[in-house]
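Note sheet for the following structure.
A protein chain is absent from this complex, but the other protein chains hold their places.
Moving on to chain A:
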Amino acid sequence: MASFILRKAEPKDVSDILRLIKELAKFEEMEDQVILTEKDLLEDGFGDHPFYHCIVADVPKQHQSADSHVIIGFAMYYFTYDPWIGKLLYLEDFYVMKEFRGFGIGSEILKKLSQTAVRTRCSSMHFIVAEWNKPSIDFYKRRGASDLSLEEGWRLFKIDKQNLLKLLAILHAVQNGSTAERFV
C-alpha cells in the first residue's frame, strides 16, 4: 500500500479525528479520559482563532481500513512560546492506525510537521511521551529528540478545573489578607 495523502484537516474530518483520538487514548489505557466532542473540535479548530491545527492521512477508497475508514492517521498540533528562544511547535497527538503502520506514513507526518515548524520559524518541536512507551521513545530518539524530563528535570504539572477554582478561592483569601492591592 503506497498511496496516501497528507492534508490539512477540514470541518468534515472532526468525526474521524475524534475516532482516532479515542483509539490513541485506548492504546494509552486512557479512553475514559476523553470527554472532547465533535462539537468542541469543530468550534475550537475551525473558527477565527483556532486552538489547534490538524493534519490527516487520507487513503484512497480501495485501501480503506477493515472498518471502512479512509482517514487512517492524524497529528494535532499548536504553537507555543519559550521566552528564551521564541516560537515552538507543540505536537499534542500523533497516531497512525495499526493496520497502516510500516508504510512510512508516520515518518511523512513528522516530516510535514517539522517543515511547518521550520517554515514558521519555530526553533523547536515539543511533545510528551509516556515513559513506558518504548517504541515511541526509540522512534523519537532515533530522530534526535531529547528527553527534557530526564536530562533537565522538567516535570509537567496539571491543575484541573475543580482544583483551579479551589486554588482561586485560596489565592483570593490570601490576597484579601494583603494590604491595598487591586486587580485591573
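As a working rule, a residue touches a chain if its C-beta (ideal position, glycine included) is under 8 Å from a C-beta of that chain, and two chains touch if they have at least 3 such contacts; residues count from 1.
Note that contacts and distances are computed from a predicted model.
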Undepicted complex member, UniProt protein name, chosen from "3-methyl-2-oxobutanoate dehydrogenase (2-methylpropanoyl-transferring)", "Spermatogenesis-defective protein 39 homolog", "Dihydropyrimidinase-related protein 1" or "Diamine acetyltransferase 2-like": "Diamine acetyltransferase 2-like"
Sites on chain A contacted by the missing partner chain, in the whole complex: 21, 24-25, 30, 33-36, 40, 44, 49, 51-52, 76, 78-87, 90, 92-93, 107-108, 110-111, 113-115, 117-118, 123-132, 137, 140, 142-150, 152-168, 170-172, 174-175, 178-184
